[in-house]
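Worksheet: one structure, shown below.
One chain of protein is taken out of this complex; the other chains stay put.
Per-chain numbering from 1; labels A and B assigned in written order.
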Amino acid sequence: MFEVFGVSSQALFGQLLIGLINGSFYALLSLGLAVIFGMLNIINFAHGAQYMLGAFCAFFLLNGIDLPLPALAWPPAVTFVRITPGLNYWWALVLAPLIVGATGIVLERLLLRWIYRLDHLYGLLLTFGLALIIEGVFRNYFGSSGLPYTVPEALRGGQNLGFMFLPNYRAWVIAFSLIVCLATWFVIERTKLGSYLRAATENPTLVRAFGINVPRMITLTYGFGVALAALAGVMAAPIYNVSPQMGANLIIVVFAVVVIGGMGSILGAIVTGFGLGLIEGLTKVFFPEASNTVIFVIMAIVLLLRPAGLFGRGT
Amino acid sequence: MKRHISLAALAVALGCGVANAQYTDGTIKIGVMNDMSGTYSDLSGQGSVIAARMAVEDFGAASKGMKVEIVSADHQNKADVGSNVVRTWIDVDKVDVIVDVPTSSVALAVNEIVRDKNKVFLVSGAAASDLTGPQCTANTIHWTYDTWSLANGTGTAIVKTGGDTWFFLTANYAFGLALERDTAAVVVKNGGKVLGQVRHPFPGTDFSSFLLQAQASKAKIIGLANAGSDTINSIKQASEFGITGGGQNLAALLAFITDVHALGLPIAQGLIMTEAWYWDLNDANRAFTKRFAPQYKGIHPSMVHAGVYSAVTHYLKAVEALKSDADGRAVVAKMKEMPTDDVLFGQGTVRADGRKIHPMYLFEVKKPAESKAPWDYYKLRATIPANEAFRPLAEGGCPLVKG
Partner (left out) sequence: MAAIDAARALVWPSRAWSEGIAFAAMVLALVILPAFVYPVFLMKALCFALFACAFNLLIGYVGLLSFGHALFFGWAAYVTAHLAKVGNISVPIWAGAWQWLTIPLPPLSPELAIIGGTLTAAVLGLIVGAIAIRRQGIYFAMITLALAQMMFLVAVQAPFTHGEDGIQAVPRGRLFGIVDLSDQINMYVAVAVIFLGCFLLIYRIVNSPFGEVLKAIRENEARAISLGYRTERYKLVAFVLSATFAGVAGSTKAIVFQLASLTDVDWPMSGEVILMTLVGGLGTVFGPVAGAFFMVTLENYLTTIGQWVFVVQGLIFVVCVLLFRRGFVGELAHRLRVRL
């Protein structure tokens, strides 16, 4: 086929497709962050840890977990009960976000709501601390080598597209992320519930005066954002290493994505996520050593030219 | 009168000799420092402490009247934490020997400190072959493995068994580049060809694009010049893209049995790697494992753990022979003078540059059907005899080696 800058079109399209896959994760995660930030004005640093929780949850649903239960005996002790649900990937796609989302709701009710009245930076510090705790606990119990989670049966194998071999699972990742992203965007921008959410972000007191339970909406929104992170985690489990650190480095890249996109719009988060994935893919072809840093470089450039971000509404 | 005094003096002197007065502080203090909470916690971690304890017990220190104490610390893979701990250990806690220390950056830092303070450093976990090269000291012995032996073992053995075209997937930092360079040299020396390489950023998560290039090169062997989670991720994703199914083999240039355990056999099958020790290789190893695993959450010992056991055993023998642990250089000289012999590594030697010599083994990971129990992961593909396994003494650039 033809060549572009000395790289065959086969390699190029292959890398772009892979870039799109990475972009899916960036989009899902930055969407979660944008949703949470939109409602709570909190940067959820724990997002990476919750992504990790989603992946671990999928692992536990399949392989079982030792749950600590207090034993009613003297002296008081903790016994471990092994529960092995044996639920496969498809169950995990639904259950893991629900479970992790529920923990997010508990977190919000217990901890986060005390800091809404404070400066927003405390939210960042609090969630940073939470991220450290969650990752630390998991690191302590599960080591750092990572746990195996295989691609579900139905999605094994792949298609030979001529210019590359596309694993079915990766195609699924792109398709499903797009659906989830667009569905979220639709709910927030085009439905009544979404309009309540957006109104509550702008003016909570007024919306409350209308009789809408704003605190509950905030709680549920946080839960939803966390569930999105967990969903990304479940989808990542078969292809990335399920380890306690899987979220830590990813979250910083997602932060850069979010800064580039601007926190103002949901659509902005989605478009920027996919777009940056594509750009990263291109960089891997032409200049592989820089592929880790290209997103940060773009962030610096965007900030110099357009401080509010590409889709942001300015601060 | 004089005779009485001299007899009395003799009696006192003998009494002192038996009563451990020559050991600093009256105790032989062993400091096991490694990664207890991070990437390397499974292959070293608490397991190394257990291995050291087993070595002290098996040596029978108590019955020989030697008081041995083991302390441990987590260096968190950070050179400053590690050097701080070692400094405090030596200055304040009177630790006599530092053992294990995975993560080359920490090991190199500790290497310097131990030399300055004249104690002993027995490296089991770290890979840097510079420890017996330009950075060699008279206080350090590099025990289990190093980058050169891995490169040589994996490279030579694979080329000789038919894997003569290579493509490297390299972590783009000093360690990965060195591993790639050493292995490429070995491949070429043995008549193989390096078809190309791609350098991925470190740390990386997604290797799909790099693996695509490796696949397109049609090289028989894809050499993974990376470590830890990079290796695990590369292997996982290679399996996903059908690379291992499609006739190409992956060679992990630095991998441990704990990595295979993390990957699971369906994905790791067919992987070729070099290790210095495997729990299922012979009866002695199996017996050791039977005692070790229950103490360590069922995790089977890695070569690093075995190295710690072997090193501590030999150290205690040397200290016993010298009746003193005060002078690090003297103890290490003794360890180089005495041939090594322990249940795990058998007989071997320690060279002038501080390199412990023993055979290395080339393993291939079993298919799931071939494995009969958890941790039954390897089949032996080749044994590299001790005299070929490590870099020749003259080529190292170690200042201790004359000529």
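Here is the rule we go by: a residue touches a chain if its C-beta (ideal position, glycine included) is under 8 Å from a C-beta of that chain, and two chains touch if they have at least 3 such contacts.
No experiment lies behind these values; they were computed from the predicted model shown.
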Given A:F255, A:F274 or A:F311, the correct residue touching the omitted chain is A:F255
Of A:N140, A:Q159, A:S195 or A:N213, the residue that touches the missing chain is A:N140
The listed residue (B:T88, B:T161 or B:Q347) that touches the chain absent from the view is B:T88
Hidden partner sits against subunit A at residues 37, 43, 111, 114-115, 118-122, 124-126, 128-137, 139-140, 252-253, 255-256, 258-259, 263, 289, 292-293, 296-297, 299-300, 303-304, 307, 315
Touching the unshown chain, subunit B contributes residues 36-37, 41, 71-76, 78-81, 83-85, 87-88, 91-92, 103-105, 108-109, 112, 128, 172-175, 201-202
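The definition used in the following text is that only the chains that are shown with their structure count from here on.
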In their shared complex, subunit A is touched by residues of subunit B numbered 37-43, 45, 172, 198-201, 203-206, 208-210, 212-213, 215-216, 229, 232-233, 236-237, 240-242, 258-259, 261-264, 266-267
Listed in rising order, the residues of subunit A that touch subunit B in the complex are 10-11, 14-15, 18-19, 21-22, 139-140, 143-148, 150-151, 157-158, 164-165, 167, 169-170, 238-241, 243, 245-246, 249-250, 281, 284-285, 288-293
